[in-house]
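For this depiction, one protein chain was excluded, whereas all remaining protein chains were kept in their positions.
Labels run A and B following the written order; every chain starts at residue 1.
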Amino acid sequence: MAKYLAKRIFYLILTLFIVITVTFFLMKLLPGTPLTNQAKLSQSQIALIYKQYGLDKPEWQQYLLYLAGAVKGDFGTSFQFSDQPVSYLLSSRIGPSLQIGLQAMVVGVVLGILVGAIGAMRQNTWVDTTTTVVSILGISIPSFVLAVLLQYYLGLKAQLFPIAEWGGFIYTVLPTLALGATPLAESARFVRTEMVDVLSSDYIELAKAKGLSRMGVIYHHALRNSLIPLITIVGPLAVNIMTGSMVVENIFSIPGIGEQFVKSVLTNDYPTIMGLTIIYSFMLCVVLLFTDILYGIVDPRIRLTGKAN
Amino acid sequence: MDNENNILEVRNLQVNFKTYAGDVKAIRNVSFDLRKGETLAIVGESGSGKSVTTRTIMGLNASNADIVSGSIMYKGQDLLKKSEQEMEGIRGQDIAEIFQDPMTSLDPTMKIGRQIAEPLMVHKGMKKDKAWAQALEMMKLVGITDAESRINDYPHQFSGGMRQRIVIAIALINYPEVLIADEPTTALDVTIQAQILNLMKELQDKISTSIIFITHDLGVVAGMADRVAVMYAGKIVEYGTVDEIFYNPKHPYTWGLLSSMPTLDSSGDELPSIPGTPPDLLDPPTGDAFAARNAYALKIDTEQEPPFFKVSDTHYAATWLLHPDAPQVTPPAQIVERQKKYAKMQQALAQAQQTTGPVEEEEEQQ
Partner (left out) sequence: MADTAKLPADSFKPMSADDRAALDSEKIAAPSLTFMQDAWRRLKKNKGAWVSLILLALIFILAFGSAIASPHDPNQVHPEYANLPSKIPGIGINGFNGTLVQAGQRIDAYKQAGATGAHYLMGTDYLGRDLLSRVLYGTRISLIIALVATLFDLTIGVTYGIFSGWKGGRVDTFMQRVIEIILSIPNLVVIVLLILILKPGMLSIIIAIALTSWTNMARLVRAQTLEIKEQEYILAARTLGESSLKIAFKHLLPNLSSVIIINTMFTIPSAIFFEATLSYIGIGISSPQASLGTLLNDGQKNFQFLPYQMWWPALVLCIIMLAFNLLGDGLRDAFDPRTKE
């Protein structure tokens, strides 16, 4: 297990290194400079600004400096806000994004398990049909459409929740719902399929032959076996939430990293884009590592062999 | 013939399966008895309805199964009339089942101790500690070495033979009256097969249970069963004691089955097989379902289903060949041989009876 963990952490670092390298040189391909948005400046002013951003050095030096900085969490200075380091910009904004993202994940997955399990238990009845329709709708309606609808009907019309900005928990409800819909739908579908499969397996037949009641069979045998594989889709769900948050944070004017990403893209603020790319990649890698380890802990078949596949 | 020695009486059972193409008549009027302490083998090729019969007894048929008629009397009560809840009380307590594939019939994420103890906790309301202690005893009984340390292991840590022992332990933990073994050795290696069969016989003596033994392998039957019922196309075509079926078979299908079984004294010739395939039970043929594959078929076989004809008090066969008007036919040479041996055995038995008095128990033929 320790050996496996060490290997995985090594791969995580390697992946991040490749991500940083590739993004850095991709960004160098871009035409913009910190001066693109500025008015006409004198030669000496330009030289000064180039020095400030370290752009006067050869590219390989810039790269090494950036790499050294990134290890310490320093991603350079923003083009857009020339006095702000990217790391400060991001660290002040990551809190709201994490809160909404985690809430959406927890709410979505827990409700999804419930909906999926109920659907599988009542397979081919109207209950099953209803839960299937709910989950397929959740997958088909983009989060930004849902966000606008929630904002208008629950926020503006019904006055139940604030329509935008960032304050206490009440401000997180609508964005959480908008972002949680897809994880809910995806996990409901996944759990239903998995559980239908498990329910037709031989060991469920044996459990019935032991005289277990219907609920006993579900609770003791079917649920655990169908929930373990759910861990594998947590990574993709995290991606989904990150993607969705870019638009949803914009709609609800939440000062998170998703909103910052869109802003930076529209203003060609490359250092910030790079920093965000690395942050996103880092978070995703951690989620994937975490889910892999969790899978190894809960599934006895993997626990002892110490292999991931 | 409702004998009080019978623990289970199946009468006129008919089960259909609803499919897109129509009703598949999987069980067509099956009746049989299971006596206390005996082993009844139900033999037939795949699709003959053996497994459906046992599933119906357990009340575990697929949702598209439709029990058209019949009764299954267990201790004077019809299992088919029981509610789902009443059946839950019977399954694993009075009637237990061993499944075919030990590789898939254990829960992969549950410790085997828990899996064996579960029927105790469900039916006897036992607390965990006590149930586990009994599970441990049962593990030793079914021959799992080092049971103390293995009770916390998961199924994937056991070999196929060991897993089948665990499945047997689960089935026997409540000392059921009836044990249904649905091809319990088919998925195992030949050497392991013999171990498992010996174990089952040994345990049957210890806990005096009646066994319904489902198999397609006649070789296994000889050592295991007291009586044999041969099934074909959803019907029982012949039943009798193991000696009667093996040495004095009357139904051409049983002839075919026996001839296609290799024996030590069968000479080097090619092993005979039964030509053709079983009929499609979506649309079973009128008359005898076996007629199309039967070299001895009579005209009436295509018109009318044969009733059971009595051969002896314990031996019946459903073939028109036993009708008094039917022509005398000579069975395949191998069967004639068997019948001759049987006649000799009977003679020897009669002589022995004259000299030493009645034999207490039928001798078993390996």
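Here are some notes:
The criterion applied here is as follows: a contact is a pair of C-beta atoms (placed from the backbone, for glycine too) under 8 Å apart; a residue touches a chain by one contact, two chains touch by 3 or more.
No experiment lies behind these values; they were computed from the predicted model shown.
Across the entire complex, the residue among B:N5, B:S69 or B:T302 in touch with the chain not shown is B:T302.
Touching the omitted chain from chain A are residues 11, 15-16, 18-19, 23, 26, 29-30, 136-137, 139-142, 144-145, 148, 152, 156, 239, 242-243, 246-247, 250-251, 261-262, 265-266, 268, 273, 276-277, 280-281, 284-285, 288.
Listed by residue number, the positions of chain B touching the unshown chain are 19-22, 64, 276-280, 282-283, 285, 291-293, 296-304, 307-310, 316, 320, 322-327.
Basically, only the chains that are shown with their structure count from here on.
Between chain A and chain B, the centres computed from C-alpha atoms are 56 Å apart. Against chain A, the residues of chain B that register as touching in their complex are 58, 60, 84-85, 88-93, 96-97, 99, 101, 104-110, 118-119, 122-123, 154, 156-157, 167, 170-171. Interface of chain A with chain B (complex): residues 201-203, 205-214, 216, 220-221, 224-225, 228, 298-301, 304.
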